[in-house]
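Sharing a structure, written as structure tokens. Questions coming.
Left out: one protein chain. Kept in place: all the others.
Lettered A and B in written order, each chain numbered from 1.
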Amino acid sequence: MSVVFFAIAAILVISGGVGVVAARNIVYAALSLLIAMVGTAGIFLIGLAEFLALVQLLIYGGAVVIVILFSLMLTRIQEFEFLTANKHWPIALIVAMCLLGLLIISILIEDSTTTTMGSTNITELGLSLFKDWAIPFELASLVLLIALIGAVVVVRTDNEEDR
Amino acid sequence: MADEMNTYFTQYGIIAIFAALAVAVPTSMLLIGWALSLLKVRPKKPSFVKNSIYECGFETITERWSQFNFRYYSIALLFVIFDVEVVFLFPWAASFGTMSEEFGLFVLGEMTVFIGILVLGWIYAWKKGSLEWS
Partner (left out) sequence: MSLAEIIGLFLKASLLLAFIFIVVLILTLAERKALARIQQRKGPNRVGFKGILQPFADALKLLTKEDILPASANKRIFWVAPLAVFLPGFLIWVTIPLAKDVVLANLDMGLFYITAISVLSVMGLLMAGWGSANKWAMIGGLRAAGQLISYEIPFIMAILSIGILAQSFNLKEIVDDQARWPFAIKQPLGLFIFLTAGLAELGRTPFDIHHAESEVVGGPFVEYSGAHWSVFYLAEYMNTFTIAVLTVLLFLGGWQSPTLPFSGTVHTVASLSWFLIKTALVIWVIFWIRGTYPRLRIDQLMSFGWKILVPASFINIFLTASVLYYALPDWVITVVSFGFIGAIFYFIRRGSLAGNKQDTVKIIKTSDIRAQLSNGAEV
């Protein structure tokens, strides 16, 4: 049964990924990204990472894709409504190849039979996060603060240029 | 353990089935409409004026999409940040009872510091006028 679900999720991820790269219309590309994110959430679900799957939907499927769509819709869309030239494709190819190589190496090295499958419920997750990982957790809030200040500053300067 | 896994997969299997149904039903609604237009019950008489963009009385001046208020973008960025924060709050809320028995005031203090740092950012955004709409 889980094989069927995995196949569905994998098809979603791959078709979404191909859509992001191949779509001529930039909004199609953003929506394909959403499909890929939903597929990734499905794969997390199959890996028993229930919380991570829902986070994937909430943060990436929801918030990040909305930011991307907003930025596309707020800029002058006529200028790059259709993506024609991908000048940077060699760089993208190199990065993609490196990533693929890394994944293949990790699959070859890691013996998948030794990893145990087990679901953690959200309470256990909280216990571990707030006991063992308390300092990284507080540091995360600093990162978020920096991101917040960055967002405010970036949007502000743009506005002043407009005036 | 096996039993637990079984319920887990059954639950999300139900969601998958439900999603299929949720796509199928409105699609079939649209298809019924389309079939009715084939049967000539529903009219289909497109014309130039009817298919033009809706506008208040005059012809559309700017073609298709134009630029919009940049504020939406700043709101979206703020949303992402607060959304990530909320994700941290969920496991905290779920394990609060167990944790506060074990570690005492540390749990409450930890989240106070976390939220406090973000509130600083929120105050900064307010002072810099990011929450203003003008």
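What we mean here is this: a residue touches a chain if its C-beta (ideal position, glycine included) is under 8 Å from a C-beta of that chain, and two chains touch if they have at least 3 such contacts.
Here the structure is a predicted model, which is why all the values come from computation and not from measurement.
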Across the whole complex, the chain not displayed is touched by subunit A residues 1, 25, 27-28, 31, 34, 50-51, 54-55, 57-58, 61-63, 65-66, 69-70, 73, 121-122
The missing chain sits against subunit B at residues 10-15, 17-19, 21-23, 25-27, 29-30, 32-34, 36-37, 41-46, 48, 50-56, 60, 62, 64-66, 68-69, 71-72, 75-76, 78-79, 82-83, 86, 89-90, 93-94, 96-97, 100, 105, 107-108, 111-112, 115, 119, 122, 126, 131-134
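The rule is simple: only the chains that are shown with their structure count from here on.
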Separation of the C-alpha centres, subunit A versus subunit B, in whole Å, is 16
Given the complex, residues on subunit A that touch subunit B span 1-2, 5, 8, 45, 48, 50-51, 55, 58-59, 62-64, 66-67, 70-71, 73-78, 118-119, 122-127, 129-131, 134, 137-138, 140-142, 144-145, 147-149, 151-156, 158-159, 162
The answer for subunit B against subunit A in the complex is residues 1, 4-5, 8-9, 12-13, 16, 63-65, 67-74, 76-81, 83-85, 87-88, 90-96, 98-99, 102-103, 106-107, 110, 113-115, 117-118, 120-122, 124-125, 128-130
